[in-house]
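Of the protein chains in this complex, all but one are displayed in their positions.
Coming up: chain A.
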Amino acid sequence: MSRRQYANWGYYIPYGLWIGLFVIAPVGLIIYQSFLNLNHHFTLANYETYFKSGTYLMMTVNSLWWAFLITVFTLLISYPAAYYIHQLKHRQLWLLLTILPTWINLLLKAYAFIGIFSQSGVVNQFLGLFGIAPQQILFTNFSFVFVATYIQIPFMILPIYNSIDDVSDSYINASRDLGATSWQTFSKVIWPLTLPGVKAGVQSVFIPSLSLFMLTRLIGGNKVITLGTAIEEHFLTTMNWGMGSTIGVVLIIAMVIIMMLTGDRQADGGRVR
């Protein structure tokens, strides 16, 4: 038994290296740096500054709020979309089409939206046909949430689709046979069974949404400020890497909390799959 384990150990090397070099080491460095001040002396002052400063706390609340909004809108669109795609004939093709935008670079997509939303953009030209004067769409909260939602949708659809796909038709048939209405079938059978997919989707959308700093500038015009903006500033302008790392640590902790809240609790959920 032990020899067998030893032989299998070789398979873990690539994974172990990856985790060590690109996950554990960077996180360790960030935590280490968050305790250094500008003169590279050990200090707790960065955390003190963070939790005493109304600006940073406000920014944290803002980040969470925007990420929450983006996640809610993404979920509202993705769940029905995944459900509908699952019932289509050429579902693999439709799924491929929904994932297609992720093949295009994020920056390119952001720039495309600048072209769509600007004063002389497609939307305003269309409104112009009805005699409506150009509206300010770019640099509004609406445009920021819209573009972020658009970008995140594929990452939500995919896990939800997979979990819907896992639900056996026989459960649905059984539910119908036993006299459940469509709504009851959905709320008592399909929804609970697809919850793991929803949780996975929420994780993969909420967490990156916490620090979408490129979009806050390009689409939000820096009128939407998230923690990503502050991190960028501390690393590139003030060169106060300690403070930047502190904000990074706070973000990491926020992500861990999200993971715990949305984690699969198989034990109390009974048999999920």
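As a working rule, contacts are C-beta pairs under 8 Å (C-beta built on N, C-alpha and C of every residue); 3 or more make two chains touch, one makes a residue touch a chain; residues count from 1.
By definition in this document, contacts and distances are computed from a predicted model.
Per its UniProt record, the hidden chain corresponds to "Extracellular solute-binding protein" from the list "Adenylyl-sulfate kinase", "Extracellular solute-binding protein", "assimilatory sulfite reductase (ferredoxin)" or "3-oxoacid CoA-transferase subunit B". One of A:Leu129, A:Leu178, A:Leu236 or A:Met260 touches the chain omitted from the figure, and that residue is A:Leu236.
Screening A:Ala67, A:Val198 or A:Leu218 for touch with the missing chain picks out A:Leu218. Across A:Val27, A:Met58 or A:Ile104, the residue that sits in touch with the chain not pictured is A:Met58.
Annotation for chain A: contacts to the undisplayed chain at residues 9, 13, 16-17, 20-21, 38, 53, 55, 58-59, 62, 114, 118-120, 136, 138-139, 141, 217-218, 221-225, 229-230, 233-234, 236-240, 243.
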